[in-house]
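Only one protein chain is missing from this complex, and each of the others stays in its spot.
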Amino acid sequence: MSTKSLAGALLAAATAAVLAAAPAAAVDGPPTGATPGSKAGAQGSVYRDTHVSAATATKMLAAVLAAAEGTDRVSAAIVDRNGTIIAKVRGDGAGPLSVDSAIAKAKTAAHFCRPTSEMAGVVEGNPRLADIPGSLFLAGGVPVPGTPVCLAGIGVGGAPSGDTDEQYARAGLAEMGGGGK
Amino acid sequence: MSTKSLAGALLAAATAAVLAAAPAAAVDGPPTGATPGSKAGAQGSVYRDTHVSAATATKMLAAVLAAAEGTDRVSAAIVDRNGTIIAKVRGDGAGPLSVDSAIAKAKTAAHFCRPTSEMAGVVEGNPRLADIPGSLFLAGGVPVPGTPVCLAGIGVGGAPSGDTDEQYARAGLAEMGGGGK
Amino acid sequence: MSTKSLAGALLAAATAAVLAAAPAAAVDGPPTGATPGSKAGAQGSVYRDTHVSAATATKMLAAVLAAAEGTDRVSAAIVDRNGTIIAKVRGDGAGPLSVDSAIAKAKTAAHFCRPTSEMAGVVEGNPRLADIPGSLFLAGGVPVPGTPVCLAGIGVGGAPSGDTDEQYARAGLAEMGGGGK
Amino acid sequence: MSTKSLAGALLAAATAAVLAAAPAAAVDGPPTGATPGSKAGAQGSVYRDTHVSAATATKMLAAVLAAAEGTDRVSAAIVDRNGTIIAKVRGDGAGPLSVDSAIAKAKTAAHFCRPTSEMAGVVEGNPRLADIPGSLFLAGGVPVPGTPVCLAGIGVGGAPSGDTDEQYARAGLAEMGGGGK
Amino acid sequence: MSTKSLAGALLAAATAAVLAAAPAAAVDGPPTGATPGSKAGAQGSVYRDTHVSAATATKMLAAVLAAAEGTDRVSAAIVDRNGTIIAKVRGDGAGPLSVDSAIAKAKTAAHFCRPTSEMAGVVEGNPRLADIPGSLFLAGGVPVPGTPVCLAGIGVGGAPSGDTDEQYARAGLAEMGGGGK
Amino acid sequence: MSTKSLAGALLAAATAAVLAAAPAAAVDGPPTGATPGSKAGAQGSVYRDTHVSAATATKMLAAVLAAAEGTDRVSAAIVDRNGTIIAKVRGDGAGPLSVDSAIAKAKTAAHFCRPTSEMAGVVEGNPRLADIPGSLFLAGGVPVPGTPVCLAGIGVGGAPSGDTDEQYARAGLAEMGGGGK
Amino acid sequence: MSTKSLAGALLAAATAAVLAAAPAAAVDGPPTGATPGSKAGAQGSVYRDTHVSAATATKMLAAVLAAAEGTDRVSAAIVDRNGTIIAKVRGDGAGPLSVDSAIAKAKTAAHFCRPTSEMAGVVEGNPRLADIPGSLFLAGGVPVPGTPVCLAGIGVGGAPSGDTDEQYARAGLAEMGGGGK
Partner (left out) sequence: MSTKSLAGALLAAATAAVLAAAPAAAVDGPPTGATPGSKAGAQGSVYRDTHVSAATATKMLAAVLAAAEGTDRVSAAIVDRNGTIIAKVRGDGAGPLSVDSAIAKAKTAAHFCRPTSEMAGVVEGNPRLADIPGSLFLAGGVPVPGTPVCLAGIGVGGAPSGDTDEQYARAGLAEMGGGGK
């Protein structure tokens, strides 16, 4: 094989590798040429997406607890973009409302891909937003960034103030480091 | 660059491309070099997986209804490997137990990556399996294949026999065609 | 108007009347000429069905209570083919399990369009049927007949034996008289 | 037959046809002559109504997804007037709150037979309306028209604004075309 | 026996008769002489109370439906002081939110022993009352009077206005006539 | 007043007292003369029944705990004939399944008015009984006697054997002493 | 043994006794020397905490009922810091909303370690607090003090005013006396 075609093949392979490794939740459209709705030869499309791994989620929980250790008693949850709870923990001596609070904050952050602390103003303008089942527009939830949409939300509940809850949530988020692409 | 090293590089690139394009739910291990548990420089790991797309799921529902049309009144559900319901439909005049039956069959097929009709024998040997919350070991649920693990389950309920339910579920599955990569 | 065209008009009107008055849960296929899936000119199809009226359902409850009066303390429920509870009553002094028992029997009768007393043998041959969420294969539930599928189920719970429960359920069913068309 | 009696018969048939073809949820009163509460000779009354067919509901889901494709990630639900979910879908990458939001909007639209966007002003005047279990007074829900009462509600959740959700819901509604009679 | 002792005996008997016949939910204190907490010779105390009978409850449902017939499509519920649903009905074509609305209004009326229409002002002064789980401070719920505390609540939901719902609820209440002692 | 009429008055008063004090759950039929279903002059009927008082229920809980003290760690519940939980307690260090077990045993005992230990044989003959929602046919539940039907059930869960649970339940039942009239 | 070493031993023993007897929910850090995350030789840490005993909880219920006896009909609940219900009772004739109200007030008091009556002002400043699942910011809940965090909450519901509910809750709290260490 000539160097030129080998280089071309290498380039093609590299391009393929880059495309395949597209990190974020890119939707694969239907295979080219397939006519929506026609069965003959159609191939169902799949949707590929990215999630915080379970191992990382447990690290996030540990990081939240460590950040709060000796100061506050909190609970934490990491909720996937799809609504499932990846992991959660009830902190030692954390209040009875702390777990459900953490879950709802995580869900809300994962839904709007914004910290719940930022959403407060939005809700003031439209109180009906707070009626969305499963939501909680209190500081303490932060999104895990991703492309094109956030991957998950981390929620913390039980500290005396929501801003402190958010502080601990960000300690958990730090476990993603530069990851999550 | 020598041909040998170029070939080696090409092989490496091709391998990387193949690995990166592995369609099914391959787990990305932590970035090389990261020491589990050490925060400094660590990157949280992500988990990439594949799902039946929402558009395909609605086609599956339509296919199930079309297959049963004029003969039976059934309901159907497509449940993701992660437990979420991607889509569901209550058929016209389908029985009151048909939807929850379809969901549970779909979940069970998605969990064991086997048709529920095949699981009956397994449960006979271990009746306690039937106590697993959310499970239903009745024919009518089939997995949507994937690598290395199935992507979802399609469940149908309401036909006079579970084998007929399964027949309709497979009509839905046919919408995946050669897809699901 | 000529006799011939009048007769034709009469025939057309009669046909329309007959079609429109199709009593049971006949599915109206899409308007003739519409191609499934094509939007241009398509009309969504509707499904017409028949239900036990709310007023009749309350009479059924009263009939069940009257039948049991002085002998047994029972609860009763009428559950629609679609799974909704049309009406229910907790009898005076009826046992704590009687209402949920009545509902589940009604659902089961409405699903299989058979008295639950008849289903016992079926379940013995396939114990997994009893795992269907919401089902209860105990005597006391009877279907409300209809065409082409039963309209609802009447369930009664709380009598010392399921056969007695069924007796009371049939007293409720008698309120349909020759109705249900 | 004389012209007069033929005309009379025609009129009768036409009237019957009109009455029988009353498209929406007309309640059949008890058979004439039946005395409420008297069992002898009474016929239970039935209630006939009209529903969005399951097949059409799946088309609606597909239409919503298609309308949002490439722009927003949404979920959708069609909820029957009687409260049952006819069909629902979780869109690819749609937020964790999107499904329950869609369901509640659909229910609310189906209950008031008005778009939820119109209800906001009503709720402002009576905030207690927002406490109705299962309701959500946020734009994104539209009724499926019918006579004398709407047939169902279509709800969409997950777009950045409720007005956009409503836009997608109307794309789903378009599947009814001129249907719904 | 002397007149004096006979009169005394008569007075004692009359007093006993009056006390024993106290119709409403009078609490029987522990038998005289029993020391609270001491087991020897103690008799557990019982609490006697009064309920709307099941038969009357079904009549109430029928009365509500009859009152609304031809005008509105409503659902109704009678909820006991103890929180159990004595009876409920989903009206023909009533909205999807109507049943849960009726139940919550009934519960609220039974809890405060006041029509829910009257409670609106109270809630305005203390919005947190509306957070009480299971409550709904919307017109449409009325108490069934009793002594010393109301027996139950009747709730109606689905009419265009809560005041109309209340009107229908009162039609149901009329079934108590002079009863409820 | 003459002795004779005084005696007669006394007798009348005594009879009234006896009748009014009829202890058990006697159903008051509709007032004599009222025609079922006719509104004019009808009086709704009420149902009077007897309950374990709340104060006695707390004593029962204490008695169960005291009986088990130092030997076993159990939880207990007293469930009313109408299905409501009158009182319950989670014992110190009692197992995670103990409370729901106690509640279900109490409900089952209150439903059949028999100790759950006696029901085991019945269920063996008809396994479908065990499918009744909310039931648990394990020793540890005993009825609180009453006339004509038991008043409640006391359930205990968490001891190594159900017979021991029943032993503790009977210690609670002893708090009724000769009461329950 | 020399005085010095004896004093040293005494001091060590005294220190150990003080540390071991730290009454409240002191977190035991991992055993000295253990490196977090390293498995070799690591010992999992435990968390010791203090709870209102079940026996005391039943006394609290009795005290609440006794305080309200003859005046109001209330229900009560004692909820542990960890969210479990230690004990609860439905008072004779207490309203249908009273139990869930008591539980939510208890949870809220146990979470913030403050009487719910005090929290009203806080919620006015941040209405979103009232959206925390399971919370109820109405007077009637009081914390059971402890160190470093409250042990539980006692909630009462059903009196005409929340302040009266709180009064009864404090009667229950008095059962702790000087306890709770």
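We just call them A, B, C, D, E, F and G in the order they show up, numbering each chain from 1.
Rule of thumb we're sticking to: a residue touches a chain if its C-beta (ideal position, glycine included) is under 8 Å from a C-beta of that chain, and two chains touch if they have at least 3 such contacts.
Predicted model only: the values in this text are computed from it and were never measured.
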Sole residue of A:A57, A:A102 or A:I132 that reaches the chain not shown, by the stated touch rule: A:A57
Touching the absent chain when the full complex is considered, from F:Y47, F:F112, F:F137 or F:Y168: F:F137
Missing-partner contacts on chain B, residue numbers: 25, 27, 36, 47, 49, 79-83, 107-108, 110-113, 126, 128-129, 131-135, 149, 153
Touching residues (missing chain, whole complex) on chain F: 69, 73, 90, 92-93, 95-101, 104, 120, 123, 130, 135-138, 157-158
Interface with the undisplayed chain - residues on chain G: 3, 6-7, 9-10, 13-14, 16-17, 20-21, 27-28, 30-31, 36-37, 39, 41-56, 59-60, 63, 80, 82-84, 151, 174-181
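Please note the rule applied: only the chains that are shown with their structure count from here on.
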Angle of rotation relating chain B to chain E [CA atoms, steps of 5 degrees]: 180
Shared interface numbering between chain C and chain B [over half = same, under half = different]: different
Inter-centroid spacing, chain G versus chain D (mean Cα positions, whole Å): 49
Approximate Å spacing (C-alpha centroids) for the pair chain C, chain G: 51
Averaged-CA centre spacing for the pair chain D and chain A, given as whole angstrom: 35
Multi-chain contact sites of chain C, meaning residues that touch two or more partners: 27, 37, 47, 49, 51, 53-55, 59, 80, 82-84, 90, 92, 135
